[in-house]
Each structure stands twice: as C-alpha cells, then as structure tokens.
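This is the structure I want to talk about, given as structure tokens.
Excluded from the complex is one protein chain; the other protein chains are retained at their positions.
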Amino acid sequence: MATLLEAQGLYKFFGGLTAIKGVDFHLNEGEILGLIGPNGSGKTTLFNLIAGVFRPDRGSIRFGGRDIAGAGCADVCQMGLARTFQITRPFPLLSVLDNVKLGRAYGSKPARTLSLAETEAIEILDFIGLGTKRSTGAGRLGLIDRKRLELGKALATKPKLLLLDEIMAGLNPTEMEAASNLVIRIRDAGVSIIIIEHMMRAILKLSDRVMVLNTGEKIAEGLPGDVIADKQVIEAYLGVDTHDAQS
Amino acid sequence: MMRRRAWITFCLAALCFGFLPALIRSEYFLNLFLMFFLYVTVAQSWNLLGGFTGQISLGHSAFFGTGALITRLIWTAGVPIVPALIAGSLSSVVLALLVGVPCLRMRSAYFPIGTLALAMIAQITVANLFPLPGSLSRGYLTGYSMLSRYYLALLVAMLTVAVVYWIVRSRTGLALVGIRDDEAAAEAMGVRTFKHKVFALMVSSWLVGLGGGIFAYHQVSYYYSAPFELSWSFLPTLTTFIGGLGTIAGPILGAACFLGLSEIFAISLGEVHLVVFAFTFILVVLFVPGGLMSISTKIRSLTARIARRATRV
Partner (left out) sequence: MGQTLVYGVLNGALYGIIALGIALVFGVMRYLNLAQGSLIILGAYGILFLFHLGVDPFASMPLIAFLLFLLGGALFWASFSRLIALSEAGRIKNSLLISFGLMLLIDNLATLLWTGDERSITPAYSGLTFGIAGLRFPLIGCVGVLSALVIIVALHLFLARTYFGKSIMAVSQDHEAASLMGVNVNLTCLVSFAISVGLASIPSALIGLKSFSPTVGIQWFNKGVIVVMLSGIGNINGVFPAGLFLGIMEAISVYFFGAPYREVTGLVVFVLVMVLFPKGLFKRQEL
C-alpha cells in the first residue's frame, strides 16, 4: 500500500504554548486513521497544519509525494485534501445546494460548467441525505443537517484525503450509526480518511489504525484494540484529564 | 427560466429609457433620470464588492473621483468622450490596484475605515492640487447636448447592471458570495479568496470610474475635488443597504428611493432626505439585513401563501 500522507517532526507554538510537539505519522491510501486524545490535546491544530491553515513551526508534511507544509488552504484543497470544521461553517446566506455547488465549481476536480457542477452537487446531496433540503438557506439548518452539509461541502471538492473533525459530536446513537456507515461508504469509494472522534465505539468500529495525542505529543499508535489497552492512553484519559473523559 | 426573465426585464428597461426622451422633453426630467442612472452605476458597482463579496468599502469616492478627474482632463484636452471615459475608468482600476489592494490585506472588519482613510487622502490631495473649479470652455458649451449625456449615462448604467449580473451568476460569483459568507470556509474549499477579492475590487472600481466619467461629462463647472467628496462613498453604501445588499434589484430600488425622496424634500426642507435615509439605514442594519428587497420577497411569499390557502378552501 502506498503512503498518501506523511508528517515528520511537526511542531506548532502559540505564543508560549506548544500545541503540537514533535509529531510523526503517516497514512496509507484507502486507510481510515482514528485520531483521539483529550480536549485541548492538539487534534484540531494538527488538522489545521495539514490543511494549510497554519504553517508548522518545524517539520515537514508530504501529501502524495509533494511537500505541502505552509501551502495555503486553497492550494492544499486543490491538490485533493479536504477537511470539515469541528464547529460547522456553512455559508449561511446561500442555499444548501449552492454550498455544495461551490465545492464542485472549485476544489480539486472542478466540474467543467456551472450547470454540470449543479447536477453533481445534487448527487452529493442525495448521497448525504440532504436532497430534499437543497433550496433551504444553510443558515437555517438544524445541528444534524449542518453536520451533513459540512461533510457534503468537503466531499464536493472531490478529495483523495478527507479530514473529519468530530462530525458525530451531538448525534444520537441511530444518527451515529448512519454517520459511521456513510464514512465507510466514502472510504469504499476510494477516499482515505483521518477521523477525530470522542466516541470510542465509533473509533473502534471505523479505524484501521488509531493514533493518540496528549498535550501535543503522540503517545500511542497502533491497532484500535491494542491502543485502548495501552497504559499511557488510559492514564491520559482517566488519570490526568478525568473531566474530559467524562464529558 | 430565471435567466430569460432577467433578459426580458433588461431589454424592456433599455427600450423604455431609450424612448423616454422622445416623450419627455423637459430638461429637468432628463437630468433627474441621468442622476438616477449615475446613482445606479455607483450603487451597483459598490454592491459587487460590498454586497456580493462582503467587503464594505467607504472609499468608492476615491475611484469615482479619479474616473471623473482623468476623464475630464483628457476630454477637455480635445479627445472624444468615449476614449476619455475608457481611460478615466481604467485609471480608477490602477488606483484600486495601487492602494485598494493593500487595504484588502487588512483584517476585513477594518476594510471600511482603511478605505475611508484612503478616500480622505484622495480628497484632500486633489483639493490641494486643483484649487480652482474646472469649467467647460466656450467651444464645449455651444456643443453641449443633454441627450448625448442622457444616453451615455444610460449605457453605462445598463453595462454596470449587466456586468454585475453576469459575474454574480458565474462560477466566480459563487466564490464571491462564499467569501462574503465565510472566507475561511471558502478558502478551505479551494477558492483563492484574495485573488477573488482583488478581482471584485478591480471590476467595481472600473464601473464606478465609468460613473465618475459620466459625472465629468455631465457637469458644466465643478471643483475637481467635488466628485472626491465622501458623500460619493456614503451614497452607494446607504442606497444598497436600504434597497437590499447582495441583490441586483436592491441598489436600483435604493437609488430610486433616494432620488425620489431627495426631490420631494429638496423643494421644502433641504437635507431632510439624508436624515430619513440615515435613520432607515440604521434600522435596516439592525432589523432587516435584506433591505427593501427582503421585505418585498416576504410580502410576495405571504400573498402566495394566502392565495394558496384561498384556493384550497
């Protein structure tokens, strides 16, 4: 299996705070990598480094063989790397359809014409279950639909690699089940995925491999079953950050 | 469907305004309509940047004034008006590239005061460089025809509306409204946001520069700094917000209301229309972010609902 994404010696400082501390990892093509860790451990920051929001202060990130550390968000997206935001970011004044259409018109493999983009956007909306709400204003969606739309917007850019940041937070068990199945279908369509999630059950079910961050450092990596039995991981969740593990 | 209706409206408007001078001979009314076309040009071009791209500019007087200044200087030097107008509007684009683009690098919440500062710099500088009013010489005055002003202003206004409409419906337009709604999210979906903002600014300043050229062609005598006055920045902001930010019809509606009110009050009370407009503006920002246009769509959907209920009964 070829390596799609590879990061080495990543560091990110915010003033005096070291948000990411010497993280190395890689992702194979067609793989789902679970990323877990207590609140504030740097998961979202790691996504921001990969997606080009921040330039890493040290270290390299290679995506499909090219160095992308410090490339802008738009460039990274056009290379085929899409992300969802933990706090969803729809375009509130646009319709649901236009939200997704924007991804088909730009992104990594833009549709040739705008009407083609529209047709393909409708397909994506049907796929994520928003087909009937395509003309609703995105600012008026409820939480679950906002999560769906966030996923749809990312998918619309036709990524090779998808970064999912807590898309299941706030869903009930049935909705979570549906979301897990959606993630698997996306992977089966040939998209590699890194997924941040707090719900262990979902992570165990979905991930081929799991990586654990704690205060910016990678403390464990491996098969899901092995990682949750790891002493350091249990300590990180239960010993130090009891409150986070509960919440 | 939508496109065809817009086309028909556009052609009808062109026809109506085109034949209007045949029906109305009054210089006063031709003047009034010319001002309407000018306001539509200024407001609609502002709307591309402020309404559709979300970059509220308080500096459009600088681009309007530059268009006026250069057009006037070239035209009164003996060049025909059309090339002068083109040169004038392009110089507005040059100014936008030199000083407006750096403003786009500011945090976008500060864009309004940054551009306001630029407009003030431009006004003071021009007032110092050209302290005397520019009047048309005898030769230009004898050939002065109101009709040619009227038609050129109409042409520029139609061009502005058409260009903005066309951009907004294109792929680029989709990116622009995306930037307005959430810049970081647009960037994350592969839109090069800075490039798009620069594009919107360039087109906007080009169109408003054409408007400035019309001003220069129309006015017989004025201080060169007059089109640089801040009111040329405030006017499009007010009218577009009140008419409906980010809609094609909004600025047109706003300009019509503004002109109508100012004509009504001009006879009796001087600047009352500005008081009314400023107050309405505050109300719109606070309570009706979509302006008059959103009120009209609300009424339309309400009547549609009532009609549907009536037919069901």
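Here the chain labels run A and B in written order, and each chain numbers its own residues starting at 1.
Quick note on the criterion: a residue touches a chain if its C-beta (ideal position, glycine included) is under 8 Å from a C-beta of that chain, and two chains touch if they have at least 3 such contacts.
Since this is a predicted model, take the numbers as computed values, not measurements.
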item	value
Which residue of B:V79, B:V94 or B:I121 touches the chain not shown here	B:I121
Sole residue of B:Y165, B:F234 or B:F258 that reaches the chain not shown, by the stated touch rule	B:F234
Candidates B:M35, B:I56 or B:L73 - the one touching the absent chain	B:I56
Contacts of chain B with the absent chain, listed as residue ranges	56, 58, 99, 102-103, 105-110, 112-114, 116-118, 120-121, 124-125, 128, 184, 230, 234, 237-238, 241, 269-272, 274-275, 277-279, 281-282, 285-286
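As a convention for this text, only the chains that are shown with their structure count from here on.
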item	value
Centre distance in Å when chain A and chain B are each reduced to the mean of their C-alpha atoms	42
Chain B partner contacts - residues on chain A that touch it in the complex	51, 53, 72-74, 77-78, 82-83, 85, 89-94, 98, 101-103, 105-108, 110, 114, 117, 153-154, 156-157
Residue ranges of chain B in contact with chain A within the complex	170-171, 174-175, 177-178, 180-182, 184-193, 246
